[in-house]
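Quick one: structure below, then a few questions.
Note that this complex is displayed minus one protein chain, with the remaining chains in position.
Presenting chain A:
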Amino acid sequence: MPGESSTPVRLPAGHVETHTGQQQGRATPGRSVEAGLDALDTASVARPRRRPWHVLVHSVLPPVVFLAALVGVWQLVHAAGLKPSYALPSPTDVATTFWETVTDGRAAEAIWTSVSRGGVGFALSLVIGTLLGLAMWASTWLRAAIGPIVSGLQSLPSVAWVPAAIIWFQLTDAAIYTVVLLGAVPSIANGLLTGFKQVPPLFDRVGRVLGLGGLGRIRLVLLPAALPGYLGGLRQGWAFAWRSLMAAELITYSPSLGQGLGQLLNIGRELSQMSLVITSITLILLVGVAIELLVFAPLERGVLRRRGLTVDR
């Protein structure tokens, strides 16, 4: 063979190699070699258990320190009197208003009104967005026709739909849902479409080779393969739905609509009560973070971890 070395190798004294030449080389590896390889290759690297104090120092402490610093700076600015106190109330004023809003039940009422609206709007968006995504995937013509519009709608702030929605549906829930749907549906449809596009073609070939029919391939191969992209779309869809809802509630104010978080914010503006404004913003932020942490983050983490797509740190 070209390139094969023919330099004699000096072996240590006493080392004698014998080639019997009657056998076909050494034996094939055998089952114990296989078992050994399996054990070596899958030796689990034990992840060090994170100690409670470690979690405290690295995960809990930083945001707490940051928030404390933020409140400190706020207090300093307030004390320096750079802004009149109706424009910049002290942290304690805001804390008092916050506490009052929570204890008199207005916070709970507003959160319930908004979250239930958001939930219904998101559920509707989920159905419509998924159907739209499926239709766009199935028909190349439809994808070419409405794909650019759907992508474009994603970047259009859905608050732009509020005037139109009010003209169509007056100050009703229907107007609010219209805005929410127009905010969330494009993200969900696009997410599903992206999920489908990212499915490796090899998976479809596997389904074919295994003898799965068209429907079986969609149900057992394509849909599960598209799940991570779809979940990303849902997550973004929720964020857009929530933002759209707040914009709609802020603008469509009417006693018949009940009082959501956006409306609470609007009351603060009308009364020029900055502490209520900050309270409302804080509540909106908290609800958004809570739903992200309680619903979407675990869902996504679960799916990614099961597929070995995430590195735990």
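Criterion: contacts are C-beta pairs under 8 Å (C-beta built on N, C-alpha and C of every residue); 3 or more make two chains touch, one makes a residue touch a chain; residues count from 1.
Note that contacts and distances are computed from a predicted model.
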Inset, instruction - Among "Transketolase", "Coenzyme F420-reducing hydrogenase delta subunit", "NitT/TauT family transport system ATP-binding protein" or "ABC transporter", find the name that the UniProt record gives to the complex chain excluded from display. - result: "NitT/TauT family transport system ATP-binding protein"
Legend entry - Residue touching the undisplayed chain, where the options are A:W74, A:W112, A:F169 or A:F203: A:F203
Inset, instruction - Kindly state which of the options A:P52, A:G211 or A:P255 is in contact with the chain not pictured. - result: A:G211
Inset, instruction - With the missing chain put back, which residues of chain A would touch it? List them for me. - result: 1, 21, 23-31, 33-35, 37-38, 41-42, 202-203, 205-206, 208-213, 216, 220-221, 224-225, 227, 303, 306-309
